[in-house]
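A single protein chain has been omitted from the complex, and every remaining protein chain is retained in its original position.
So, subunit A:
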């Protein structure tokens, strides 16, 4: 907040100490303060002197007052007693019971569950931590003991209530955040229950550890932590960080060089914290987390045929439910999803009542190849299965498993069929592509590249390498989808031998043409860009690589491993594509699924980045590079000339308009 000015200021008399944070009663717009542990003060904006406002002296020490948006303030006493303010004001001197004997309250929070206020507070005694849940309307107190943790203890707590379950997050001194689930509706009252906790986040990023001081929950996947980030051997820096708990990643952080008081509040998508001597308000935004976003691989939305792939959000939601229910009984229905989430479960877990995909697959484990495939085909034809997508993943996993165990077995057509007809993604069947790479099944790889939205860069690179290394002769025999190249690739170089000597009117046209041709090419086109350096099959495969999604940072290290000869060939092909693109006025290649100019340029830059030193040294690359350079320079000049022409044309148009705007003319108009 840049314009900070106090709107009101009140102070207690000398000698009195305000002992708990002042809160505002939202319903009456009154402020409530406690000084000297026992004295309650209530005043309004208009009141100036705190001494003259309403005063009530209570019989017990107040720990804290919580103000709820539509429930009125709630007072928590140091002895663990809880009263609403209204009740307390009726009889200020009423007796307050001591519940927690000699435990010390460490933290408390109040929130609304439906219509009733719920107060949660944590206490400590001799290194043991207890959690109390007080439901005010029902006046029911629950006590829980927090599971012991060796060598570390909770530093800070935060809690929220959702679906009748209190989620208590604890920041421990071992730089981890643990989650504790406390069901609100618990019937067993007598004994003290022990709460088990689960680790949800370790606060360390590449060696440096965040020593958190306070934290808030932003949404179900994000928490914000204020603390100091300490890397070994470096001075620690205070910073505000946002973490994604689902993917255990640090989403963002902001350094606070002026230091903070270690307190952080969050209200309506804004952080409030002190930074140096000022209160800083910061807006934040948490997008729905997806794995793709977490690893920076959110696919371009403009890619035309994005297939619907696994929805991580729903999966995660269900997983959450699972973990809740797992306390009472094992979730049944999401079994098949669980299988795909962790591979070791694929065949291990068996469903007793219904014959699930996992079951079938298990049964088929030892069946013969033909039976196996027939069964799988049958399985696939059951289109209306509840978790069809996941089942397909299981089927493929099973197939691949079999391929791995039996090196001779490779159901090429069956796999191709599945990939072509189903909306799959890499993450659903991660081994499929590696097997295909092993078997050099380029057609399957091409289809995968075209269809999978989430191929890791490593695999993309492996595909590229295979495509480049494979011989043209081998490719000629293979069926590859050529639709991306068919419209622009020139087959001229094949006919070159056919078109030998043609004598026209006694002249050797070819000869003359040749001279003319070389002249032209020398002047206008660099020679290397003339013909496609690779065959149409290879071109089609490379196009599939060009069009797949990637992020530069991840791809570049792999690309550096590409052998120099292959890199030159690839660059030559990219250069060819670039020249082809530039021939057309709209700088786009004809045909469906052909790469766009920006994809070509991006790859070209990437390749040059990865191999520049090698390229410079290689004699065969030299000419290519200089041609490329010349061509790009020519393009730049060409566009700058176009810009000039645009200006001239506009001027012409203006003049034309002027001519048109003759003030008077007699014209003939025919109306029919």
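By our rule, contacts are C-beta pairs under 8 Å (C-beta built on N, C-alpha and C of every residue); 3 or more make two chains touch, one makes a residue touch a chain; residues count from 1.
Note that in this section contacts and distances are computed from a predicted model.
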| item | value |
| --- | --- |
| Chain not displayed: protein name in its UniProt record ("Phosphatidate cytidylyltransferase", "UTP4 protein", "Nicastrin" or "Elongator complex protein 5") | "UTP4 protein" |
| Hidden partner chain, touching residue among A:27, A:51, A:234 or A:269 | A:269 |
| Sole residue of A:126, A:150, A:235 or A:667 that reaches the chain not shown, by the stated touch rule | A:667 |
| Chain not shown, touching residues in subunit A | 2-3, 5, 7, 268-269, 643, 657, 661-672 |
